[in-house]
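Only a single protein chain was left out; the remaining protein chains are all shown in position.
So, chain A:
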Amino acid sequence: MIQAVGLTKRYGDKLAVDHADFVVEAGTVTGFLGPNGAGKSTTMRMILGLDHPSDGGVTVDGKPYRNLPVPLREVGALLDAKSVHGGRTAYNHLACLARSNGIPMRRVDEVIGLVGLEQVAKKRSKNFSLGMGQRLGIAAALLGDPGTLLFDEPVNGLDPEGILWVRNLMKSLAAQGRTVFVSSHLMSEMALTADRVIVIGRGQIKADTTMREFIAQNATTHVRVRSPHIGKLRELMAGKGWRTEALPDDDGAVEVFDVASEAVGDLAGQNGLWLHELAVIQPSLEEAFMSMTADSVEYHAGVPGMEPGQILGQPGLGPDQPVWQGQGGGQSQAPGGTSSSTGSSTGSGEARR
């Protein structure tokens, strides 16, 4: 368990971390989210005793890091992957660390096997790719079989297979009862990995809750409806006082806010309008995060036409992760009856007509 009480770091006039209070519980993967410069790394460095808090403090299992009798057996950390002397081989790097904490040398071979670096263990790490460096860092974190693990941006530079591996690794470490604290700016990754989330913006803890609650509280669920009669349907919905928004680059669909999908389907059915798609759009972590931290982004990218805090399009980060309604929703709409199709094209709906 990691516990921060009034944790503060000041650089001159600037508060990098501002009286942060949080608890990272054992047995869960806790995501640590925040825009660049929000104070994630500073917080992690203070947990590890690398940076001294200006005020307040943080403990691991009730002890300040410096007082841990055998640090690597209690806490394993992956900071930036290149916290390694490149002239030393991967094996020797791990062996030096193991010696400093009295860890037997056979454990070095074990962790090299665990991260899949057997082939390059005797090579100097300066020639390692980013992904290999990341694996070496993870091996170092696992070396002492610690009860608490900190990972700062662990999937950086990993290929898809490596990302999947890290994701499963973190989950299985938590399932074994360990405390796993992971910082990331990759929100889609966090959504898949973390059970809990702590959000930091401009040094302040903005949220400390479960992933599910965080998303539910900070983003609105909405309904996407696609119809060949979309113009008419919009008029009807506007008549009901529902807020609708046309999807850009898609003239057959609109998003409807603050209304249940059943109500939208019923309205269409009552008016004899076909539907090709009716979907509840689950808010993503990214959306929730953006709505929460829009005002606390430290460095804006300054892209014309973009809102502050909006993220440049990244594949796999799209906010739309549709949760398809079950058959019940579809059956309630006599004329349409296509709401449970995937909605990938209007063609499938037309074919059933």
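By our rule, a residue touches a chain if its C-beta (ideal position, glycine included) is under 8 Å from a C-beta of that chain, and two chains touch if they have at least 3 such contacts; residues count from 1.
By our rule, contacts and distances are computed from a predicted model.
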The chain that is not shown, which UniProt protein name from "ABC transporter permease subunit", "Xanthine dehydrogenase family protein subunit M", "TIM-barrel fold metal-dependent hydrolase" or "Sarcosine oxidase subunit delta" does it carry?
"ABC transporter permease subunit"
If I consider the whole complex, including the chain that's not displayed, which of A:E25, A:E110, A:D208 or A:E262 touches that chain?
A:E110
Missing-chain contact among A:A4, A:L48 or A:L233 belongs to A:L48
Where the unshown chain meets chain A, residue by residue:
45, 48-52, 61, 65-66, 68-75, 77, 79-80, 82-89, 92-93, 95-97, 99-102, 107, 110, 114-116, 140, 142, 144-148, 165, 168-169, 172-173, 176-178
